[in-house]
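Have a look at this one before I ask anything.
Apart from one protein chain that is not included, each protein chain of the complex appears where it belongs.
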Amino acid sequence: MIDKRYESAREALHDVFDGASIMISGFGDAGVPHELVDALVDQGATDLTVISNNAGGGEIGIAALMKMKRVRKVICSFPRMAASHHFEERYRAGEVELELVPQGNLACRIQAAGAGLGAVFTPTGYGTLLSEGKETREIDGRMYVLEYPIKADFALIKGLAGDRWGNLIYRKAARNFGPIMAMAAATTIAQVSDIVELGHLDPEAIVTPGIFVKRVVRLTPAASAISA
Amino acid sequence: MIDKRYESAREALHDVFDGASIMISGFGDAGVPHELVDALVDQGATDLTVISNNAGGGEIGIAALMKMKRVRKVICSFPRMAASHHFEERYRAGEVELELVPQGNLACRIQAAGAGLGAVFTPTGYGTLLSEGKETREIDGRMYVLEYPIKADFALIKGLAGDRWGNLIYRKAARNFGPIMAMAAATTIAQVSDIVELGHLDPEAIVTPGIFVKRVVRLTPAASAISA
Amino acid sequence: MQRMTREQMAARVAQDIPEGAYVNLGIGVPTLVANFLPADREIVLQSENGILGMGPAPAEAETDWDLINAGKQPVTLLAGGAFFHHGDSFAMMRGSHIDICVLGAFQVSVTGDLANWHTGAPGAIPAVGGAMDLAVGAKQVFVMMDLMTKTGESKLVPICSYPLTGIGCVTRLYTDVAIFELGPQGADVIEMHGGLSLAELEAMTGVPLRSRLPA
Partner (left out) sequence: MQRMTREQMAARVAQDIPEGAYVNLGIGVPTLVANFLPADREIVLQSENGILGMGPAPAEAETDWDLINAGKQPVTLLAGGAFFHHGDSFAMMRGSHIDICVLGAFQVSVTGDLANWHTGAPGAIPAVGGAMDLAVGAKQVFVMMDLMTKTGESKLVPICSYPLTGIGCVTRLYTDVAIFELGPQGADVIEMHGGLSLAELEAMTGVPLRSRLPA
């Protein structure tokens, strides 16, 4: 029997290794797998590459990893936030590498990895600092930049509900990066508020088919943090 | 008020012009917008480029357009079918151009068009007849072929239900090319079995958001044809 | 000289958004445009975090932190709205499915170059978000900004000195004293407020301007 359910976040993250690349979903507070990231903080892996829209704010989650100097590199679109002081401190000290990527290029590079493409020509960022040194090409009268896939060893994502095959649905704008990160990581770990019986999720409404998910953990989210 | 509803297939297709490129969804019988294609046959536009998984079979639909010599070019993955004699006749006579594309490259080139990418490196077809003359590149130890977007002037697709904003849901494997063609055509025309009130479709389960659809027509499908 | 307030500018931009348009409003001042959209037009707002059909802020009791706009403020969903993932959301932008986006700016050049993500100041932490995707992708890019900096320099410039967001992408510039159409031909003034002459406007901005003011 296929059973992707894990009893705890700790167990679901048991094999995260030093040097791993880790995608973390979320935009604002929505879709951030807070409890999985907390468990990653406890788990201890270091020298991490974090791929996420932000670089962490406040004192928990990605910011806690930053504070503990366990992040080698961040690939993100928006590292500067109200309370991103831990990232800023490490960045200014030259202790963390930042690859700043326009948000849509971040999305399409993650999609390229999930879909097995070798590279894509995107118009976004052409002629800007963020395409410096990159290959460019005129296609059909328009200028494009060649961008490469972003894949990861792990993706930590957050769904509303899942089943033992790993099928997932999401909630409102908490969907954001979840479905595309699920496709781009070797091991995708989803926290969900509810695990339901197989067949309970409408096959027409499943957003992430189980093939893209290795582990599902039911975790009760804390009362929603106020977004930075 | 936004109202994308059309009263008839005839009206929805009024501006299809000679020389137009037209995507037609479907795999087997599932998802083929038969009634829209019938209306295209009646409408009269000629010198068409048809983008579809097949090149038509039997006597109706794309095959009827073939028979009437109104198709200049077909872009498809599988033109050879049990009853594809009208395509075969035109093809052997040199009266229709065939661009044969592996099905997954067809999908990803349509997706590239919808997503505004300039080109993509895909591994599919490398070293085969279907990549002859195309640019190739080794990326990260693997060989890829550069493929360009496929866009269209019109897409004819079939949903299960829609609303006046153009939001669509599909039915089972009839979904196939519908959602990606909707994104890649300047004018996407969807036939649906049912038009529902705005807000009736679950926002979590809408597969094609209305932004990708220009026209919606309620058409009662004939009893399903037996698939070739 | 009478300058428009931010609210007046937002109301002016809102007038130019037609029925049925798919619109993305950038964070900050452009968000105000939503408050002035004519009630008799159905306009669909997109948010980069996966929402079409975004509605106004909810009553406090109905705040849902899974339903926020790009500025992380709580919003609502209108009937007919839909949710989708980031891949599809940015395909809507990059693939030119969004009719109009409205952005703020540090500088805009007469040919429509946009600088709105980074001052380039040493030590500044760069952050770009979705600005570059919107700049290259939307069918029309409207910029809303004060024409002059607080220290009296024109933000409409011959060539941007700040790092670029996109090249030749701004189609229309709404400022507190005038509205410009931008393109390869340069800047055309299409509307003026507060009684300036074209010569005075040219003197303020230091860039050549052509008038397309109604006769």
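Some notes on this structure:
For reference, chains read A, B and C in written order, and residue numbers begin at 1 within each chain.
Just so it is clear, contacts are C-beta pairs under 8 Å (C-beta built on N, C-alpha and C of every residue); 3 or more make two chains touch, one makes a residue touch a chain.
Predicted model only: the values in this text are computed from it and were never measured.
In the entire assembly, the chain absent from the figure touches the shown chains A, B. Among B:Ile180, B:Leu201 or B:Val216, the one in contact with the hidden chain is B:Ile180. Of the candidate positions B:Pro33, B:Gly56 or B:Pro102, contact with the unshown chain belongs to B:Pro102.
Counting over the whole complex, chain A has residues 1-2, 111, 113-117, 163-165, 167, 183, 198-199, 201, 203-204, 206, 209-212 touching the chain that is not drawn. Mapped onto chain B, contacts with the missing chain fall at residues 27-31, 77-80, 84, 87-88, 91-92, 98, 100-105, 107-108, 110-111, 122-130, 143, 170-180, 207, 224-228.
To be clear about the criterion, only the chains that are shown with their structure count from here on.
Seen from the C-alpha centroid of chain A, the farthest chain centroid is that of B.
Our note on geometry: chain A versus chain C, Cα centroid distance of 29 Å, whole angstroms. The centroid of the Cα atoms in chain B and the matching centroid in chain C are 35 Å apart. One simple way to say how far apart two chains are is to compare their mean CA positions; for chain A and chain B this gives 33 Å. Multi-chain contact residues of chain C (touching two or more other chains): 77, 83-84, 87, 90-91, 93-94, 137.
In chain A, the residues touching two or more other chains are 108, 122-123, 170-172, 207.
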